[in-house]
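What you see is the complex with one protein chain gone and the rest in place.
Per-chain residue numbering starts at 1, and chain names A and B are given in the order in which the chains are listed.
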Amino acid sequence: MTAENARFTFSIDDRSLALLLDEALYPLDAIYGAAYLFVDRCYIFLDRPADKQVQVRFRTKSDSTEQDLEALAGEFANELLNQVLRLRISESTKSIREYTLARAFFGDSSQASIDALLAELDAEELADDPLEINVPWESGT
Amino acid sequence: MIALRFHRSLYPAPAVHAAVAAYGELARIEVEERDEDIAVTLSDIDPDFADQADEFADSFANHVLFEATRSERGEA
Partner (left out) sequence: MKSHTIELPRPQVAADQLGFFRFGDIAGRVLLTNDAGEWHFLGREDFAALVAGTLPAEHPERPTLLAKGFLRSELDLDALSERIRRKKSFLGNGPHLHVVITTLRCNQDCRYCHASRTDMDQVQTDMSLETAKKVVDLAMQSTSNYVAFEYQGGEPTVNMDVIKFCVEYSREKNRYEGKTLDHSVVTNFTYMTEEHAEWLLANDVLVCTSLDGPEELHNYNRTWRSGSDAYGSVREWMAYFNRRWIELGRDPHLWHVDALTTLTRRSLEQWKDIVDLYVGLGIRSVHLRPLNPFGFASKTWDQIGYSTDEYLAMYEEALDYIIDLNKAGTTIIEGTAAVLLKKMLTPDDPNYVDIRSPVGSGTGQVAYNYDGTILPSDEGRMIHAMGDPMFVLGQVGSTSYSEIVGHPTVKSMAVASLLDSLPGCSSCWNAPYCGVRPLHNYRQTGDLFAQRPNTPKCAEHMTIARLLFERLAEDTTGEVEAIFRRWTVQRPRVRDED
């Protein structure tokens, strides 16, 4: 079911936890999404130690043991993988959602798409019309 | 006085400014926009929070993260 495992290296110190993430594997959007869900329990700080590298530092709001911090690291790593999955699904279904939501709220979205396409074609025709033959005379002055 | 540094590629400037606006009444906040990062200095923290200055600064950073997330993640 899985092609490979995701490895997360983290360091623990007092009430703090730090993870180093590769932005090529974990888009910034996913890092934000995962980190934000922990603001109720932790103070979070992002830093960039090198190009395409993001360090996420957590400091827990209440006292925590080493086991607590290890569990927190696991929870964050799991959430980060979920966020990457959410992002992939979200990107892949963008046009589906645009269609269904447009049709749900604004009626016939196929008509809306046709209207948008016609407007786009009109704009292109105008752009290819150096003599401005298509410009209505009222606005041509 | 506490100094924080927000990397520009991770924290958009408007996010930092929004947090400054939210916390502005509770501390003296100086902002210096540099090439790579935005440096924020917190001082004269409200007496109600002065004995928890670290938590105050961390809360400020969480607020910047919140604003950054809000501006970067517009939709599902």
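Here is the rule we go by: contacts are C-beta pairs under 8 Å (C-beta built on N, C-alpha and C of every residue); 3 or more make two chains touch, one makes a residue touch a chain.
These figures come from a predicted structure and were not determined experimentally.
Colleague: Who touches the missing chain here, A:Asp22, A:Asp40 or A:Asp63?
Modeller: In the full complex, the listed residue that touches the missing chain is A:Asp40.
Colleague: At which residues does chain A meet the chain that is not included here?
Modeller: Residues touching the hidden chain, for chain A, are 1-13, 32-33, 36-40, 66, 70, 73-74, 77-78, 81-83, 85-86, 88-93, 96-97, 99-101, 103-105, 109.
Colleague: List every residue of chain B that touches the chain not included in the displayed model.
Modeller: 22, 62-63, 66, 69-70, 73-76
We adopt the following convention: only the chains that are shown with their structure count from here on.
Colleague: Roughly how far is chain A from chain B, centre to centre by C-alpha average, rounded to an integer in Å?
Modeller: Centre-to-centre distance between chain A and chain B: 22 Å.
Colleague: Help me check something: in the complex, which residues belonging to chain A touch chain B?
Modeller: Going by the criterion above, the answer is residues 28-29, 32-33, 35-36, 39, 43-48, 54, 59, 61, 86, 90, 97.
Colleague: Hey, which residues of chain B end up touching chain A in the complex?
Modeller: Residues of chain B touching chain A: 5, 7, 9-11, 55, 58-59, 61-62, 65-66, 68-69, 72-73, 75-76.
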